[in-house]
Structure formats: C-alpha cells, structure tokens
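Shown here: the complex without one of its protein chains, the others still in place.
This part shows chain A:
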Amino acid sequence: MLLLILLSFLLLTGCWSSKEIEDLALYAGLALDVGQPAPVEEEFEAKGATYSKKNKVMATIQIVPTKSTSGDEKKKMIAPKHYINISASGDSILEIFRQFSIRRDRPIIGHHLKVIVINSDLLKKQTIEQLMDFVLRDNDIRPSTLVFISRGKAQNTLISSQPNEIPAFHIYGMIRNRSRTSKVIQAVTLSKLDGLMYSKRSLVLQNLETAKGETEFSGVGIIKGSTGHWIGNLNQEDTEGLAWIKNEGHAGVIKTYDRDNEPITYEIKSMKSKTKVHVNDGKIAFHVSIKTEGRLIEIWNSKGHYTKDESNIKEVEELFKAKLKQTIDELMHKLQSVYKVDVAGFGEALALKDPRLWKSIKDDWDDLFSKTEVTFDYELKITEFGSFTDE
C-alpha cells in the first residue's frame, strides 16, 4: 500500500518541467536597432493589437531551425530558408521577447544565442548598460555570447543571401579568421563586456557592415566608458594598428608601394609588442616597442631589384616599417585627438605598473590619455622570401 502511494507520487508528477526540444525555438542571433515598429507590427497596431510601450528599441531574433513539414519531402523542395527573423519593438527587451510568445507556436529559449549585434545609432541614444542589462541577467543566455556593433541596420546582419547558411553562425564563425588577419579583434563576449562596463572603461566592438546579403567585419566601433554611448568607428587599418599595440595580433599583411610605385607585400609571421610605462613625478609616458618577423611574399615589380643582397633587404624593411609607422600614427591620432579614448590597453599597462597612481586617475583616464606622450620603436625583419627561382 505504501509502495503504491510512493509509486503514484513518482508517476503522477509526470515529466516534471520537461519540454521536448522540438517544441522549443532556439534563437541564435539577436539584433538591436533603433525603435520603430516592424512592418508586421505596424499592421497589428493599426488593427488595435497593441499594448502600452514606447518604441525605444527594436529587437530582432533569429530562430533556427524553421519548422519543416516532414522529413520525406526534402528531396522535392528547393531548400527553404533555415531561419526566421522576427522583429518587434518596445522599451523592454524581455517584454518584447514575451510578445513573441503570442505570435509564435513554440516558446523561444536563449541557451543557444551566439551573437548580439547592436546598431550604433541606437547606442547613441541608449547606453550599452541599458541594452545589455537583460541579456546579462538572464540565466539562459550564455556569457560566451559575442557582441558586435553595426553601423547599418543591425537586423540586416542577420540576413544572408546564401541559402543554406544561418547568418548568426556565419558571424560567429568569422571570428576564427583571426589566425589570418589582424583586422579581426579578439571577440568581446558578454562576460568580458560585463567587466568592462562595470569598470566604466572605454571599449571597442567589432563593426559589421552588410551589402547584398553579405556581412563583413569592418573596423571597430568605440564605446566611451564614461557615457556608455557609441562615439565613432575606427577603420580596418586602425584595427590592425590596435592589434599591433595591444599585442593581440597573430597574422596579417603589410602592403606598401616601392620606388616604382608597385605594390609589395609582407606577410607577418610573428608580431609582438611591449608597452613600457614611465612615471616621472606624476607625468606618465608610454613607450611601445614593436617587433615583427615575416616573409616577403608578393612583389609586382618586374624590374628585379629584389635580391637577397643585405642592403636591398634593409631598404625593403624600411619601406614596410614606414608603412607600419604610418598606420600606428594614424591610429594614435584618432585615439588621442579625435575620440580621446584609450582602447589600446595603455590603462591596463599603467594599472599593472603603478596601481596606486592608477586608482587615483582612472576615472578621468580617457582625458589624461589624450595628453600623454606615447612613443614607438619598430623592429621589422624579413627572414625569407618564399619559394622563388633565383636568377
């Protein structure tokens, strides 16, 4: 009898809080845009299907996979899209998400969220803290989710012209190309963003540009720590410079033009930099020494003055060094004079060197940084020339 009662306890609970995976909708991407009702929403609202809200933000989620009718029909049909993007606007991201529940047949779950793309105009109006508050608090969404910025409409980055591709995964995968170029910065995850936001530090997020259903990483967007707003973008070459200074790059190229104005390319095999901090009576100065080795990989000049001759190599090395210096100088100009933010890790170097001093000045470090002297020295070595026929 007792056993029976116990058994019924067990069985009557049924499948406690169980939700079959196929009855759920995963969203893999989230795009945040300036608030304006989505076209569907407008029509709904015109018919009176509305609730009290201010259109401050438009959230677009990418739901994967779409519901296919049956497994058997896969041969006949020309591959349908593998994702659905659905947008709604409002002034609370969670409320927008719950609004989706009255439009969709399956509840959405955030475990598999991979990328968050934020429109830069939205970041001018709202702070990053406001926008990220929900995704950081929600315990479904993983802290490893990557955050990007987009100058165009963020929801366009979640559209792809490739039929079999899920744009969110595409963007997520593009981060892997850091091994080939330093135009891709180290991905900013939610957990990293949390730390940076909390300490009110300026930060950069990879910028996404879209064209004809394709997405490209193009430079970075700067978010000023003290305000939490977007203040501007750095272009692709500046991003490379950032990688040089922060010692974060792995690979890439330096291309310049030789005396005959023909392109000549250097493939970076190693790139290292070291930032030294000098503090003299409260006056802070930085010195960055950059060291790189690589190979001369592409020469368009057919006049053939490129031999393994020592002086010749020196000359070419100087060319590349000049180009590198130019890149970095341009970046430093933008950081110190145009945007007046430190996103190149000078603050960290100072904090490690002199924590007490850092504590006293960290609140207005961005301003201080713009007046700080930063010097560079370059060491560039061509170690090989690739395989080529020696005359």
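We take it that a residue touches a chain if its C-beta (ideal position, glycine included) is under 8 Å from a C-beta of that chain, and two chains touch if they have at least 3 such contacts; residues count from 1.
Assume contacts and distances are computed from a predicted model.
A.B. asks: Looking at UniProt, which of "Xanthine dehydrogenase YagS FAD-binding subunit", "Phosphonate C-P lyase system protein PhnG", "Molybdopterin-dependent oxidoreductase" or "Spore gernimation protein GerA" names the chain we cannot see?
C.D. replies: This omitted chain is identified in its UniProt record as "Spore gernimation protein GerA".
A.B. asks: Looking beyond the chains shown, say which of A:His111, A:Lys124 or A:Lys274 touches the absent one.
C.D. replies: Missing-chain contact among the listed residues: A:His111.
A.B. asks: Have a look at A:Pro65, A:Gly232 or A:Gly345 and name the one touching the chain we're not showing.
C.D. replies: Only one listed residue reaches the unshown chain, and that is A:Pro65.
A.B. asks: Name, in rising order, the residues on chain A that touch the hidden chain in the full complex.
C.D. replies: Missing-chain contacts on chain A: residues 2-3, 6, 10, 13-22, 24, 26, 28, 64-65, 67-68, 70-72, 109, 111-112, 114, 140, 142, 169.
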